[in-house]
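In this view, the complex is presented without one of its protein chains, the others remaining in place.
The block that comes next holds chain A.
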Amino acid sequence: MEVIDLAWWKLALAAVLLLLLALCSHLSRLGITRSLLIAGTRTAVQLFLIGLILEALFAAADLVWIVLMAFVMLLVAGREVMARQERRLSGGWAFGIGTGAMFLSSFTVTILTLTVVIGPQPWYSPQYAIPLLGMMLGNTMTGVALSLDRLTESVWRQRAVIENRLMMGQTWREAVGDIRRDAMRGGMIPSINAMAAAGIVSLPGMMTGQILAGSPPAVAVKYQILVMFTITVGTGFGALMAVSVGSRRLFDTRERLRLDRLV
């Protein structure tokens, strides 16, 4: 099947529709016109830029550049995880824990998928490596940010309960156990829900894109299943690691609750 390239004027048509929406929301004073226009512009600019970078990267197919690109993506995701937490660990811990957890889970799962499951030649072929890593990081980021945010917020709100449990002679692990479980669940539920609803409520974005671009649905479906499994695995391990290290950091060696380590 041929890939139908999108003509520029058709893209412009979609932009006009977006402007029309902006006009309507302005007239009905919804107060979101500005953010709508800014977000629309950002989408266009950011995606064009990444398109240029990917074209260059695909042409070069050099491992060094791909690794560099991967680390830039990781650092941006780490910053995003930190920014999404209302209360976060101070002194670089919020960034370090989020980035470390994403690095270990996303990179491991992506490399495993590339080398063992998909097996392109060479294994780091950018057409496969970059989109796969991007999807892994994007989802792991959401999971890690959600679970860390839930952890720090719950510990903050339930500090009296945690301390009372410590007074009763519980270990820090027992005293914060419910909160840890809850935080890990909070990070994993979006990917579990996405798996449960896949194909029934909506066609997943990647699969839709692949079909629109001309792939046979049967192939698109296989890739989609692969991606959803790997995303869930990456997100789950990422959230587990982040919550384990993060909750340990909230107590000191004498098992005291250290809320002064949150900002």
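Here is the rule we use: a contact is a pair of C-beta atoms (placed from the backbone, for glycine too) under 8 Å apart; a residue touches a chain by one contact, two chains touch by 3 or more; residues count from 1.
Definition applied: contacts and distances are computed from a predicted model.
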Choosing from "Na(+)-translocating NADH-quinone reductase subunit C", "ABC transporter", "Cysteine desulfurase (TRNA sulfurtransferase), PLP-dependent" or "Cell shape-determining protein MreC", the absent chain's UniProt record names it "ABC transporter"
Of A:Ser25, A:Ser125 or A:Gln170, the residue that touches the missing chain is A:Gln170
Touching the hidden chain, out of A:Lys10, A:Arg29 or A:Arg254, is A:Arg254
Even though one chain is not shown, chain A touches it at residues 158, 160-161, 163-172, 178, 252, 254-257
